[in-house]
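One protein chain omitted, others in place.
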Amino acid sequence: MQKIYPNAEAALEGLLFDGMLIAAGGFGLCGIPERLIDAIQASGVKDLTIASNNAGIDNEGLGKLLRTRQVKKMIASYVGENKEFERQYLAGELEVEFTPQGTLAERMRAGGAGIPGFYTKTGVGTQVAEGKEVKTFDGDDFILERGIRADLAIIKGWKADESGNLVFRKTARNFNQPAATSGKVCVAEVEEIVPVGSLDPDSIHLPSIYVKRLILGAPYDKKIEFRTVREREAA
Amino acid sequence: MQKIYPNAEAALEGLLFDGMLIAAGGFGLCGIPERLIDAIQASGVKDLTIASNNAGIDNEGLGKLLRTRQVKKMIASYVGENKEFERQYLAGELEVEFTPQGTLAERMRAGGAGIPGFYTKTGVGTQVAEGKEVKTFDGDDFILERGIRADLAIIKGWKADESGNLVFRKTARNFNQPAATSGKVCVAEVEEIVPVGSLDPDSIHLPSIYVKRLILGAPYDKKIEFRTVREREAA
Amino acid sequence: MATQVEAKGWDRNQMAARAAKELKDGYYVNLGIGIPTLVANNIPQGMTVTLQSENGMLGIGPFPYDDQVDPDLINAGKQTISELPNTSYFSSADSFAMIRGGHIDLAVLGGMEVSETGDLANWMVPGKMIKGMGGAMDLVAGVKKIIVVMEHTSKNGDPKFIPECTLPLTGKNVIDMIITDLAVFQRPDHDSPFRLIETAPGVSSQEIREKTTAHYVE
Partner (left out) sequence: MATQVEAKGWDRNQMAARAAKELKDGYYVNLGIGIPTLVANNIPQGMTVTLQSENGMLGIGPFPYDDQVDPDLINAGKQTISELPNTSYFSSADSFAMIRGGHIDLAVLGGMEVSETGDLANWMVPGKMIKGMGGAMDLVAGVKKIIVVMEHTSKNGDPKFIPECTLPLTGKNVIDMIITDLAVFQRPDHDSPFRLIETAPGVSSQEIREKTTAHYVE
């Protein structure tokens, strides 16, 4: 069983179709599946619905797919820092389902865990609750949110072994883990592929069962949105 | 902020009351919070409802609390291998809420995650579904299950740092992780307490926020229910 | 007659071997206790099959050598086991997210009764001590394909593949394939009837008809 593909294009072969739902990992530009986004752009697949916390920035991340008008709808919690997004949204060319960040993460996790719906207090009494079932548990109101089961999940990891066991690095884990589980198929790109047995079995963030196809995406030129630093005290 | 207590009795001080709901980690006799169970037995607290996958065996694990009649009700998925349990159950002295193993794990996880209810296909059309709301999502029936928010969670870990970050070892993780999150307060016992900074921040199974009190429970004489081995081939 | 049946049907290991024919390269599989466990010994050479244990492990290895027994390393049957190079551990919540979420390709379970519409009963007998369903209800509800391996008839000779289960259900309309000591039944989806696709050596279709009360096609 070979999970390793030579490149992103090969790894996505046969998985893309117009109108599909894709779950994408990443938070801002941290831990985004760059190679896979590039290959989706190159494929020309269109009318995509994408579930992702953010929508990239102009010309970075999912911003690339917005620029080429391949996206019909975004399910996201925060879409600032993206002028083309703003233009399409205000022109009514792009549909957006604003979902609270935690609800979005849980919707992906639920979809991947066979849970079609769950109740949360997040958004009760706000626009987010409109059209949703409200149920009272122990005297408090909660709204019903739906699990997200994506046709495809695209994620970026740090290291994977050849069987597909995968680990993330620092805050680049973010939505990559729940997005991966939400996909009927998950394709992962990583910075390093290591032999089976190299990773600590107690410290696998994403067991191999979730990683159906894998590519080595390195080298990466990781982008930073806000570079904030402090001065070193004089010795 | 000192989380480390000298022993189980001290760590439980002020947390126990009659009629309380306790979530306990462990699977069979693997990864059970032995020291804390002993201290609960010694405290004499009674009318307990305990959510735990199993109920121990005679004189081991939660079996100890059954023997002393401190348990009013068990929420469990499998209670074999326990004669005293069987006796009390058949005599109507002990109430049991049988919950499918995955539903029990998810109920703990949900309770800890602020989710009072979720839908699952597990148990649809069976006795487990009796009295529960059924809802149809995309043509399939699901039943509503409730999150468990315990008054106290007791768990067994492998190592913790002094701030409460905790890791488990191999299959001893099991219910310890979801049980920990389900507790309004979680008390953990571990085999080793290490200085802050000793554990890999990418590999913490239970972040310190969940561990309110901590004891060193070592040395442990870990029990095995079914010792199964293979022969070494002759050289 | 019962002794005749045992002589000419499949034995436990042969039933497990028959179930193992349903494995495919790359499959992630959960095996129940009893005959299903024997499927692990019948994985074809060169095929990668990864075994899952509900208590939080992917990549179950064989029983350990005597000096490598580890109380922290057990399977869902609470037996000591060993790990493999591709093993990963996770919590029970994550384990059943995997199961319930449809990520496991195949589960092989034992059964007391299966109905002609694919209901399974295998967790309790009214009047006897209830031990609990463990993870069985989650497995049948979540795993992509469910195979039941069981004797064709009870010790009294009563059929176990029947029109409707008499025992409390583990799952409703969940079984894809039934492997008994005498025959194999399969259905392509959960709306279709089971079809008799195979009989054990020396067993006739006629004999299967006589020992089965469930409706099935041939």
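We just call them A, B and C in the order they show up, numbering each chain from 1.
Convention: a residue touches a chain if its C-beta (ideal position, glycine included) is under 8 Å from a C-beta of that chain, and two chains touch if they have at least 3 such contacts.
For clarity, every value in this text was computed on a predicted model and none was experimentally measured.
Contacts of the undisplayed chain with visible chains (whole complex): A, B. Remark: the omitted chain is touched by one listed residue; of B:Glu9, B:Asp38 or B:Asp202 this is B:Asp202. Residue in contact with the omitted chain (choice from A:Val79, A:Leu94 or A:Ile215): A:Val79. The missing chain, though absent from the display, is touched by one residue of B:Ile75, B:Ile115, B:Ala129 or B:Ile155; that residue is B:Ile115. Residues of chain A that touch the chain left out of view are 27-31, 53, 76-80, 86, 89-90, 96, 98, 100-103, 105-106, 108-109, 120-128, 158, 168-178, 205, 222-230, 232.
Residues of chain B that touch the chain left out of the display are 1, 109, 111-115, 161, 163, 165, 181, 196-197, 201-202, 204, 207-210.
Here is the rule we go by: only the chains that are shown with their structure count from here on.
Because contacts link each chain to all the remaining chains, their graph is best described as complete.
Highest inter-chain contact count (C-beta pairs) belongs to B-C.
One inter-chain figure worth recording: chain A and chain B are separated by 32 Å, centre to centre, where each centre is the mean of the chain's CA atoms. The mean-CA centres of chain B and chain C are about 28 angstrom from one another, to the nearest whole unit.
For chain B, residues that reach two or more other chains under the stated contact definition are 106, 120-121, 168-170, 173, 205.
Counting partner chains per residue, chain C shows two or more touched chains at residues 83, 89-90, 96-97, 99-100, 141-142.
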